[in-house]
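In this view, the complex is presented without one of its protein chains, the others remaining in place.
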Amino acid sequence: MILKGMFAPIPTPFTPEGEIAFDALEGNIRHWKQTPLDGLVIAGSNGEWPLLSFSERVELFKACADLSEGRFTLIAGTHCPSTSETAELSVAASEAGCHAVLVLPPHYYKGQNSPEAVMKYFTTVADASFVPVVLYNMPANTGWNLDWKLVSKLSTHRNITGIKDSSGDIVQISMICKNAAEDFSVFAGSGSFLLPSLAVGCSGATMGVANIFPEACRAIFDAFAEGKMDMARRLQLALIDINQAVTKRFGVPGLKAAMDHAGLYGGPPRPPLEPVVEKVRNEIIAIHDEFKEYYEEVSS
Amino acid sequence: MILKGMFAPIPTPFTPEGEIAFDALEGNIRHWKQTPLDGLVIAGSNGEWPLLSFSERVELFKACADLSEGRFTLIAGTHCPSTSETAELSVAASEAGCHAVLVLPPHYYKGQNSPEAVMKYFTTVADASFVPVVLYNMPANTGWNLDWKLVSKLSTHRNITGIKDSSGDIVQISMICKNAAEDFSVFAGSGSFLLPSLAVGCSGATMGVANIFPEACRAIFDAFAEGKMDMARRLQLALIDINQAVTKRFGVPGLKAAMDHAGLYGGPPRPPLEPVVEKVRNEIIAIHDEFKEYYEEVSS
Amino acid sequence: MILKGMFAPIPTPFTPEGEIAFDALEGNIRHWKQTPLDGLVIAGSNGEWPLLSFSERVELFKACADLSEGRFTLIAGTHCPSTSETAELSVAASEAGCHAVLVLPPHYYKGQNSPEAVMKYFTTVADASFVPVVLYNMPANTGWNLDWKLVSKLSTHRNITGIKDSSGDIVQISMICKNAAEDFSVFAGSGSFLLPSLAVGCSGATMGVANIFPEACRAIFDAFAEGKMDMARRLQLALIDINQAVTKRFGVPGLKAAMDHAGLYGGPPRPPLEPVVEKVRNEIIAIHDEFKEYYEEVSS
Partner (left out) sequence: MILKGMFAPIPTPFTPEGEIAFDALEGNIRHWKQTPLDGLVIAGSNGEWPLLSFSERVELFKACADLSEGRFTLIAGTHCPSTSETAELSVAASEAGCHAVLVLPPHYYKGQNSPEAVMKYFTTVADASFVPVVLYNMPANTGWNLDWKLVSKLSTHRNITGIKDSSGDIVQISMICKNAAEDFSVFAGSGSFLLPSLAVGCSGATMGVANIFPEACRAIFDAFAEGKMDMARRLQLALIDINQAVTKRFGVPGLKAAMDHAGLYGGPPRPPLEPVVEKVRNEIIAIHDEFKEYYEEVSS
């Protein structure tokens, strides 16, 4: 399995009462089907995985698989703190119809994260899973970096197929591209560094902003593929503000606010995440509209 | 409720098959009853809380309450990533017979940890809980520090009774002692800085090493209380090596190895935690025996 | 040489034109002679050493030695980025009449700070110096921590006599107290953690606040020595606000503002350091006066 293209790390929609809003999910997916998105990441960091129960995650995997009707490559976020639960949820994800699973390194007991312990965690999960494992490096949330040496070793496992690296460390991403096994897919984990990641060899990206502006994101891929580096650069630089607003700066609540504004269902996050305050909502709207206007001008 | 004295953050014993070993737990608690321990912390970091299911934690709270027969103050680790689950588990802990609950700040989405969001998390949990909440600052695991200003604000909530600060930042601990509400209990979160914490006003401590050497730990409390500062200092300096070995250096697997050696039930941790390798086990045994010998000499 | 007691890390006074204000220095030292201070640290971090030329530092050492008339133990800050210059300035410091030299680890090329390289730096300087070397750990400024293992090794050098540890890591300070050579002096590098440092075995401290409130600082030493732990604790907790204001929070400009208010000569710092703005000056004055009032009440 080779991962390629543009994936949206979709948020999990909740009703005002805090239940998963499956109707809203259906609406969102119906919309995304008409965009150039290649795949969806379900119950990743943007999907509030730590705030979902095991059974909610399985339901979500099923719902997304049913609603996608084969249109998307589906990557299910199946990381759990314990090895056995991650393995179990990975099996459930494949039974639900997902095509790959996204797994973080262990991180609460990070002081005990020897290379051997981390290798064993991923190897056990990959051995148990019926679908390929995608490694997920997200030090801003986990407080622990999965380095390129370890990734390169893991890349030789027959059922570990790629990595989503959200570290933003472009030298590390380069070293993975250089040293990982052939056919190992390297994905940029953020739209804020898509173009430089493509330049060093990434085959795709998961990008918060792809939930809202998939066409614009696709335009960067296309411009790069066609050698229009100047256009690619201008789009990339323009994209950073809105991408940072819906990821690093304002997090999942920021992404949901932007989706509400863009005509998708964002809705409330689950506590302890709190909806953005009015002032932030207005800032996000302004950043959203500025980018939208810019993109329409450029692409017309 | 005022927390005072010496608490052991007990490990959760597992059978070789990975189930909770209630027999072993009974044996350990029977032993601890004959020591000067004042209380137990159940399903804290040493208790591998992230690797336990919700229902396992409830079972564990019940078992400890039953086995303690009123001998110990029981603090139940009830932190969950979602606010509602933490509240629910806190209620279950009180129903199980525990006297207080230990709650970490939210930490996966640490980028969204505004003072307001963190206040709301703890306030919601404290409002819902039937027993007092003890704050738990553990930046080495969470990657996020709960600072003294926030703690001082939270300390005025009628159902937030204290903090276990494992940061090791002695100025921060001092500032909490100075600025928190009266009757707010400040606990050192490690035996490696017990004496300096007592010196600046802490009323007690939870200490990994108290699982194995409660008498020696008690001797530091006593020496301090009696103004025997020289004896207190010598014991404290001697204690650091063994305490670091069963906490920061080798983690829960190190603590379990030391307990196995000391005649208690340590047993295996749950993956992704791995048992210590032979070389480390031998180092832990050597450090254990060196301290034991030292303490016997000093106390005779 | 055993270092003991309370040292003030004195600021270097400048005229409004930016020259060293030797008259002001004389006035300050005349004042300090009438206080319980044991020693002065000259051209340390508070003395703006990086902003002074080699020859200015030598002049300053001489002036302080002359003005002290044997009243103080004088520690000269002689760290320079290059080994040979540090050695040379250390020799000049002894010729100027100082009793010891204070030396930081190399830190610009911190990526090359192998234990061997750092050992060699300090050993070369200590071999060359006619007076004992005091190690100086100041990670907040240098970005590099001198750990207890390295300190313990260095402590066996016949001409390395002690350490001023400003890290605030009380476990590290404890480990130095435990593992360093006999007669090696361990100094707390800040008044914010004086009492806990004494509790684990430090023999003294250099404290920014000792420039302004030497009697109050001395009172903590005395209370500790006399076993009046409750009094020691209350003074320590009260001292932190003013000490942080003249060190970590507002730096040398804050200390100089407080000295101006207290009737000593503070004056302007050298650029790039800038005098505190009016709002900060007022905050410092308020914190100063609050402590002064508290101390007068307690000590009367």
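For clarity, chains are labelled A, B and C in written order, and residue numbers in each chain start from 1.
Here is the rule we use: a residue touches a chain if its C-beta (ideal position, glycine included) is under 8 Å from a C-beta of that chain, and two chains touch if they have at least 3 such contacts.
The shown structure was predicted, so the numbers you read here are calculated from the model rather than taken from an experiment.
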Query = What chains on display are touched by the one that is not shown?
reply = A, C
Contact residue for the chain not shown (choose from A:70, A:227 or A:263) = A:227
Inquiry  = One chain isn't shown here. Among C:11, C:39 or C:106, which residue touches it?
reply    = C:106
Request  = Would you indicate which residue among A:12, A:68, A:161 or A:174 is in contact with the undisplayed chain?
outcome  = A:174
Hidden partner chain, residues of chain A it touches = 168-171, 174-175, 177-178, 192-193, 195-201, 224, 227, 229, 232-233, 236-238, 240, 244
Remark   = It is residues of chain C that touch the chain not shown, namely 18, 45, 50-51, 81-84, 106, 108-112, 116-118, 120-121, 124, 140-143, 248-253, 270-274
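By definition in this document, only the chains that are shown with their structure count from here on.
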Centre-of-Cα separation between chain B and chain A, whole angstrom = 36
Inquiry  = Distance between chain A and chain C based on Cα centroids, please, to the nearest Å.
reply    = 50
